[in-house]
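As you look at this complex, bear in mind that one protein chain is not there, while each of the others sits in place.
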Amino acid sequence: MKTGRVEAFSDGVLAIILTIMVLELKVPHDPTLAAIGGLWPVLSSYVLSFIYIGIYWNNHHHLMAAADEVSGSILWANLHLLFWLSLLPFTTGWMGENHFARWPTIVYGFDLLACAVAYYILERRIVSTQGEQGTLARALGDDFKGKVSPFLYLSGILSAWFIEAWVGVAFFVVTAMMWVVPDKRIEREVAQEDQTD
Amino acid sequence: MKTGRVEAFSDGVLAIILTIMVLELKVPHDPTLAAIGGLWPVLSSYVLSFIYIGIYWNNHHHLMAAADEVSGSILWANLHLLFWLSLLPFTTGWMGENHFARWPTIVYGFDLLACAVAYYILERRIVSTQGEQGTLARALGDDFKGKVSPFLYLSGILSAWFIEAWVGVAFFVVTAMMWVVPDKRIEREVAQEDQTD
Amino acid sequence: MKTGRVEAFSDGVLAIILTIMVLELKVPHDPTLAAIGGLWPVLSSYVLSFIYIGIYWNNHHHLMAAADEVSGSILWANLHLLFWLSLLPFTTGWMGENHFARWPTIVYGFDLLACAVAYYILERRIVSTQGEQGTLARALGDDFKGKVSPFLYLSGILSAWFIEAWVGVAFFVVTAMMWVVPDKRIEREVAQEDQTD
Partner (left out) sequence: MKTGRVEAFSDGVLAIILTIMVLELKVPHDPTLAAIGGLWPVLSSYVLSFIYIGIYWNNHHHLMAAADEVSGSILWANLHLLFWLSLLPFTTGWMGENHFARWPTIVYGFDLLACAVAYYILERRIVSTQGEQGTLARALGDDFKGKVSPFLYLSGILSAWFIEAWVGVAFFVVTAMMWVVPDKRIEREVAQEDQTD
């Protein structure tokens, strides 16, 4: 199977996840500024998850650009990633509606952690197809951001649990910021690969 | 009509079905672990249906890859399949919200059975266009999984009806597991076909 | 602008309309057969609209295949058609929930009529670009189905208004049946066009 169709399907799912998240932003009945002001926790959790979906869409594209073809196991690893991402509208809505309370924040962090692990599994599946000298393996290099993210999510979860929910949220915001800077490494390797061919 | 556009439309519908199913996972009002714990039947029925949509997406792709072109009757056979799949968010939600009670489980099984029958009809329409010596006919071979699935769904429906809903659910889980192993047969035949050309 | 991107966008909108219609099929709280039996008006109105979206998707594809390129006015004529189609989930839900009562049935018929008129406008825009000797003009020929449909919808609306809602519904069902037979004419002309080139 070509990577094109997996990309198109994943793009579709990510576009829908991104958009239905806004359905959690329930239209208030009162036409007052106060009514919309009360929505700030839902709105800001929406902004955070919007950025995360953007990050995953971007990184997913780079990953697939480095893959040559898609086997059955890569396909299911990809669906596994989409599953955890598809829970984001739910975990985002729960955290937002409860004003970043402890348990919703922990569950949100757990969802982010599961996405990161699922992404890592997908990455390893592709690397194992190409061998350790393949395009992706060389592109990833030491993969600093990929390796540090799960620990940041875990720190966020533990902080929300034992210290204060807000500290946990801060971890998730910082990790998102770290990723918004696009992943130049893979881009560069793929470009080199294309030149060599 | 080329198969490309039917694939793109089917992909779109499947991606949306996959994603709106999560809307049945209603955000609980309480920020407690108990509140989210109470969602386990809805969540686990979501996981099961997510896997089924993944299976259909995967098999549908292999089917369309083996088809050469799309006639009017293939088009409507495809829409017929999408119709039964589009009911999955409803039957999944009903089964989950009622904690796998008898009737919702039976109706869920009936939906799976209808999907399997619709898939079989689509398969036969494509085979009849190509003739019994065509790419798809040879690829399918004895089509063990395709033939046994309807009977497994039927067994699940009858078990849920006369024995216990949980036995029926077990049948649906086992059938899903059987399909997660990707359908190597068609993939192989198409590859051979390509080499021969 | 190439027709490809308009097709892709229209496909996306049609796929979403098709799928969110099922959201009107609210999950009942009781796990009884009676609860699901009470949904038959919503379910059958869903089936009818599902078929209509299928018809429009199919005809739209044939129309776009006959178009050479997309001007600004064709683009807005296309968005105008999508607008009336996008109201189908609403009019379908209203008719279904009210068990095919008079006014909802009339409004549903009006929506179908508006879709037919919008489709006709789109068709004429494309024909006027190509001239009366163009691919589409020859393909349409006397366009029997296209010309008779608005009158069937109108008859349905008037029947629902002055006789009985069910008579109106019968008109909408019959018109759908008439269209399910795929439009061979355009398909044939385009094929001939391709051979001539």
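We just call them A, B and C in the order they show up, numbering each chain from 1.
The working rule: contacts are C-beta pairs under 8 Å (C-beta built on N, C-alpha and C of every residue); 3 or more make two chains touch, one makes a residue touch a chain.
Bear in mind that the values here come from a model prediction, so they are computed numbers and not experimental data.
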(request) List the displayed chains that the omitted chain touches in the full complex. (result) A, C
(message) Looking at the full complex, which residue from C:W40, C:F83 or C:W166 touches the chain that isn't shown here?
(response) C:F83
(request) Can you work out which residue in C:A35, C:V107, C:L158 or C:V180 touches the chain that's missing from view? (result) C:V107
(message) Contact with the hidden chain only, please: which subunit C residues?
(response) 1, 5, 8-9, 12-13, 16-17, 20, 23-24, 72, 75-76, 79, 82-83, 86-87, 89-90, 93-94, 97-98, 101-104, 107
(message) Need a quick check: the contact residues on subunit A for the chain that isn't drawn.
(response) 7-8, 11-12, 14-16, 18-20, 22-23, 25, 27-33, 36, 47, 50, 54, 57-58, 61, 65, 180-182, 184, 187
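Going forward, only the chains that are shown with their structure count from here on.
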(request) Leaving subunit B out, group the remaining chains by who still touches whom. (result) A | C
(request) Give a one-word verdict, same or different, on whether subunit B and subunit C use largely identical residue numbers at their interface, taking over half shared as same. (result) different
(message) Tell me the rotation angle, 0 to 180 degrees, that brings the C-alpha atoms of subunit A onto subunit B, to the nearest 5.
(response) 90
(request) Report the inter-chain centroid distance for subunit A and subunit C in whole angstrom, where each centroid is the mean of the CA atoms. (result) 38
(request) Measure off the straight-line distance from the CA centroid of subunit B to the CA centroid of subunit C, and report it in whole Å. (result) 27
(request) Could you tell me which residues belong to subunit B and also touch two or more other chains? (result) 8, 12, 16, 20, 23
